[in-house]
Structure formats: C-alpha cells, structure tokens
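The structure is given below, and queries will be raised subsequently.
All protein chains of the complex are present and in place, except for one that has been dropped.
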Amino acid sequence: MTKVHTDYLWFNTSERQEFIRITDDIARIVSASGVMDGMVLVSAMHITAAVYVNDWEDGLIHDFQEWLEKLAPAGKSYRHHLTGEDNADAHLKRTLMGHQVIVPITNGKLDLGPWEQVFYAEFDGRRKKRVVVKVMGV
Amino acid sequence: MTKVHTDYLWFNTSERQEFIRITDDIARIVSASGVMDGMVLVSAMHITAAVYVNDWEDGLIHDFQEWLEKLAPAGKSYRHHLTGEDNADAHLKRTLMGHQVIVPITNGKLDLGPWEQVFYAEFDGRRKKRVVVKVMGV
Partner (left out) sequence: MTKVHTDYLWFNTSERQEFIRITDDIARIVSASGVMDGMVLVSAMHITAAVYVNDWEDGLIHDFQEWLEKLAPAGKSYRHHLTGEDNADAHLKRTLMGHQVIVPITNGKLDLGPWEQVFYAEFDGRRKKRVVVKVMGV
C-alpha cells in the first residue's frame, strides 16, 4: 500500500549565510515514515534558501560560497531592492544551487552514493524558515 | 489507492522571452486529480524553456533576466548556430533556471511557502510549447 508521510525542518541561522548538513534529519524522517522503497522530496519553502546534494568538505563549501559571490554578487543595485528588500543576490544564489532534491529510498534507507550529502543552504538567514520533506513509496 | 493524473499546459508567447506565473494552473490540475497527499511534477517539454519557483515581484524578474543575459548572453557565435539555430543562449538560460520542479501536495493543496510561486520561463517563444504536469499520490 502506498504511504505518504510529511514532515518539516525548521531553521533560524545566526549568520546571514550558512550551509547546514541535513542528511541525518532526512534519514530519520524516512525511517519514521515506514517507507521501504520510494522517494523523498526535500524542498526549501523560502525563496532565498537552497537544498542541494554535494560533498561534506569545508574547503569545497568555502569554494561554493566564493563562486556564488562571484556569479551572483551581493551589494549591487538590483531592481528588487526598490521594494525595500536587500536580498536579490540570495534569490540568484539559491537558483544556482537549486531549491530541492529528491533522494531515492531503497530497503528503507536513503540510496545515496559514497560522498553524497544533503545540505540546506541559507542565503538570507536570521529568521525562521522551513524545509518540507515529503516521503512517498511502499 | 494511488492516483496518477496527467495534464498539459500550452504556451505561445508573443515575446521571445516571457516569464509567466502558473501556480494557479498547477493548483487547478491538482484539485482535478483528487490527490490529497503526494507530489506534482511540473516540467518543461521544450529545451529552451524553464520551470522554476521564486518570487512574484516584477523587479526581481527583471533582475533574473538581466543576470541571465550576463551569464548566458545572446548574440555570441555559439557552435549550435552552425545548424541554422540562433537560440543557444536560450538553452543555457533554461539550464540556469532549471527545467522542472516538484511541488508537494498536503491536504489536497500545493504545500508552498508564503512567497513561493511557480513560473514558466520562456527563452525562445513565439511558437507553441508545452509543460507536462504529472500528479501522483493518494
């Protein structure tokens, strides 16, 4: 029988930009769902945050952050800022990283490769934000 | 019992590049599907168009368009143009924005954050194009 299970992760980072590993949180939710074979969607519910899969290595995370700053710099005169906002760069950065991933579930576990880790990337933090986790399968 | 429901959205923009909000169209299709808990895939069927989730704010849409033009400019001598095409930049722009999203469905509604809106982004319009919408759940 098909099971669908929903949960949410909350974040309130102390820094404007923070990358947080959430693989274990997703694994825990999948375990609670009872789904043995299927998929789990992990999706940022705020439009200045990303969810992505890559390496758990501080140097690479630093490289990602420098690279994003180069391709989508803060502090430019974005049109979006006429609304009073100051975070247009965060919308662009999150677009480059992607805002959601699907992780396959096999034998009740996240079916990830040896170096795959799921990350939440915050680009406009210091406020409460959510990620939705939707598990579906048998 | 698992339900799977399929629909298509058609576009034929008057401009070469246009960003169109489709959240309400997706919500309508999900409602018609009868799925109360699950996911909906929204995916561009043409390779010079994108589907993405971000803010419904004209200034930010302008910023996205300027930014895409900088990172993936039109009018360069792309190798793809030797085939007679002139839209290589549109292929690159759609890659930056992403060509599909999955929206979770909870209690029969799109489970979106407060500012999340689904957009169709056309980068080579003035012709008929489709988006596939596949709803799956219980």
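Just so it is clear, A and B label the chains in written order, and each chain counts residues from 1 on its own.
Methods note: a contact is a pair of C-beta atoms (placed from the backbone, for glycine too) under 8 Å apart; a residue touches a chain by one contact, two chains touch by 3 or more.
Note that the structure is predicted; figures quoted are calculated from it, not measured.
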{"item": "Contact with the hidden chain (one of A:Val30, A:Leu92 or A:Met136)", "value": "A:Met136"}
{"item": "Selected from A:Asp24, A:Asp63 or A:Asp86 as touching the chain missing from the view", "value": "A:Asp63"}
{"item": "Chain B residues that touch the omitted chain in the full complex", "value": "2, 4, 6, 41, 43-47, 71-72, 78-83, 88, 91-92, 95-96, 98-100, 102, 130, 132, 134, 136"}
{"item": "Positions on chain A contacted by the hidden chain, ascending", "value": "1-2, 37-39, 52-55, 57-60, 62-64, 66-67, 71, 96-98, 101-102, 104, 106, 111-116, 136-138"}
